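A selection of the complex's chains, in situ.
Every chain is named by a letter (A, B and C) in the order it is written, and numbering of its residues begins at 1.
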Amino acid sequence: MRLTAEETARAAAFFTEGIARRVSRPVRLMEVCGTHTVAIFRSGIRQLLPASVELVSGPGCPVCVTPNEYLDTAIAYSRRPDTIITTFGDMLKVPGSESTLMAQKARGADIRIVYSPLESLPVARDNPGKMVIFLAVGFETTAPTAAATVLQAEQQGLDNFLVLSAHKLVPPALQAILAAPDGKVDGFLLPGHAAAISGLEPYRFVAETYQVPAVVTGFEALDILQAIYILIEQLAGGKAELANQYRRVVKPEGNPSARKILEQVYQPAAANWRGFGGIDGSGLALRPEYRHFDAQTRLPLDNVVTREPAGCRCGEVLRGLIVPDACPHFGRSCTPEQPVGACMVSVEGACAVWYKYGQGRWTYA
Amino acid sequence: MCLAVPAQITERSEYMATVTVSGVTRQVSLMLLPEAAVGDYVLIHAGFAIQAIDEAEARRTLELFKELEQYAVDS
Amino acid sequence: MHKKQEQILLGHGSGGRLSHDLLKSIILPAFSNPALDELHDGARVLAGGASLAFATDSYVVKPRFFPGGDIGKLAVCGTVNDLAMCGAVPLYLSAGFILEEGLPAAELERIVASMRLAAREAGVQIVTGDTKVVEKGAVDGIYINTAGIGLLQPGADITAKRVKPGQAVIVSGYLGDHAIAVMSERHGLTLPAKIVSDCAPLNKLIQAMLTEVPAITMLRDPTRGGLATTLNEIAGDAGVGIILEESLLPVRPEVQAVCEILGFDPLYLANEGKVVVFVEKEYSDKVLTIMRQHPLAGEACIIGSVTEQPAGQVALKTTVGGLRLLDMLSGEQLPRIC
């Protein structure tokens, strides 16, 4: 069963009209998840909302929040002749301090794009003389796939498979945003796929502690419009609840099997986020029993010198403090072909999404 | 932050399953969703099934979207 | 990180903005002349009183054999189509082979046989050629260049300059089949057998269209960079806006599925047997009728129209009623998880 184009248009009109009718004051809603950012822009939702409803992007692009330090380390590994890097395509173009993985690849580094971390294992098996390093980035949704891959490698007795881990967890970043004095968010669209693993529990504090409405949201245009509608309804009614718009996928308890594997392999650790700095318990480190899969333990590198690009305001973008075109570089000295910051590169980066889909470049009539 | 696609399981053997999305098939790991069975709709991400899709809920959402216009007329 | 690209990246060959930049920053300034500067799929030139089209492309597709075709068929159809897109009837092709030492002779024979078939289907002759063999490892199996000469169809004048607001934008069929068929082996995806490359010579279709409707203003085959990039080029050259309707875009569900799995956008996928047509709305029914009678354009449909705004750009009206810019491909599409 699918909706016809007409049914879709009618449902969308219902929500947008409802939103427009119910909103009484300017509100700032944050879509935490980069996939939501992309979906919003691809479906042109921003143009459907009244001016008083402002959507800001959050810290939910795993590539964007990964600091240069990580990329510089990955690049340093890629330069070694005894390594093969496996990575999601997302990481290729992201600038580190001096270079990108794509540029290293062009210079001859053996860097292979995988769609699944599991694809790293045959590479390791077929290249016994090399260390195969998987760039393990991603949030709650992706981290279990890396953990399962580590277990598989263990079972297959592969000792030349390593992970360079920069996994991150969403709730600690939300907490940092809510606790910060500078940003004000009136409601959250919460990441449906992260919640599919973690369940609803980790997100309750948003409504309960901070009294901010929040909706776990799916990724179709209508899912998002409905979630915005729900937030506006709550705000209009003075409520602050955690709603689940994405019940077909998100169960209250999440996916306990996935969490078990995740917890078997990883333990929470402090992590650096671009724009936030260190956040306690917001990252994942391999447990001591699996430390022999850790790239930095097995192949220690000399100090990697790192610097963030001058003038880039990705940090503020990621914390929802500014929209991309508030950055003076945007669309001028910073474009997808000549990016300054990671947010202009990642497919889910707010700056890249703004640019690509025309926001801040073109005045929609 | 995480692209994921609904797919239907058409075969499974141990911890691997064949899934299909509009006729396109792929092998995915069931390590993260060991209870999944042939016929189930699951969400796939990075080569793994990461969650089952509740068909009743899915249908309910679609029906809601279809019937919204009635509410719209009402309001 | 803010500096000119110092080395050639894969994206420079993607047909998108980097390709464009390379062209505009290195190639065009060196070679500039009126025929080249038109930046058509081929050049329109005069020789000995004859009005000709002249086009070339190199073919580096991998794998060499794919569902629905192979590098040889592609090499013939690609250049035949570029000539046709200039409004020309293709007559002659050249074929330049670069072979890797160790290539099985049987593969070459198979490729050459499919070139022969494609040339026959298109009604062109391969009249001159060249074969180079390079050391093992200095090329990936076989690359083919074809160049072609065509005779411009009298009465037709295919140029972006004639694209004007109000014209209809027509595409001849499903988008993205070629790219998806070619990449089907990657990342363990298995496609249903019916999803094959659309690779085909469009010249007879185009000839029929131009004979009946010489008013057609612009033709282009949305190859590398896909429909979105092709339309951006045309919008840029013509100084007009183009607005597409998302609900009208023909994409097979299987192609859509692969796109969703790997994070691609079908509007940026290469096609090798499709054409985008611009024509005043009054002719669009006639054009559609002719197209739909042809086996290569049975699914032809209007997908949008030319507008004043956004000048030089392309926009898409979404099913929920939003509007967004449809930019050129930037870099190349990579499979992604976020």
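Rule of thumb we're sticking to: contacts are C-beta pairs under 8 Å (C-beta built on N, C-alpha and C of every residue); 3 or more make two chains touch, one makes a residue touch a chain.
Since the structure is predicted, the reported quantities are computational estimates derived from the model, not experimental observations.
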- Task: Write out the stoichiometry of the whole complex as a formula using the chain labels shown.
- Result: A x2, B x2, C x2
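Assume only the chains that are shown with their structure count from here on.
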- Computed distance of Cα centres, subunit C from subunit A, in Å: 34
- Centroid distance [mean C-alpha coordinates] between subunit B and subunit A, Å: 21
- Of all residues in subunit C, the ones touching two or more other chains: 187-188, 261, 263, 336-338
- Item | Residues of subunit B engaged with two or more neighbouring chains | 1-3, 45-46
- Along subunit B, where are the residues that touch subunit A in the complex? 1-4, 29, 31-35, 43, 45-48, 50-51, 53-55, 57-62, 65-66, 68-69, 71-72, 75
- Query: Which of the residues in subunit A end up touching subunit B in this complex?
  - Reply: 1-3, 7-8, 10-11, 13-15, 17-18, 21, 33-35, 60-62, 88, 115-119, 138-139, 141-142, 144-145, 148, 151-152, 170, 191, 193-194, 196-197, 218, 222-223, 226, 247-251, 254-255, 257-258, 261, 348
- Flag every residue of subunit A that touches subunit C in the complex, lowest number first. 5, 8-9, 12-13, 16, 34-35, 41-48, 61-63, 88-90, 92-93, 95, 98, 102-103, 106-107, 113-116, 119, 138, 142, 221-222, 225, 309, 333-334, 336-340, 346-348, 355-358, 361-362, 364-365
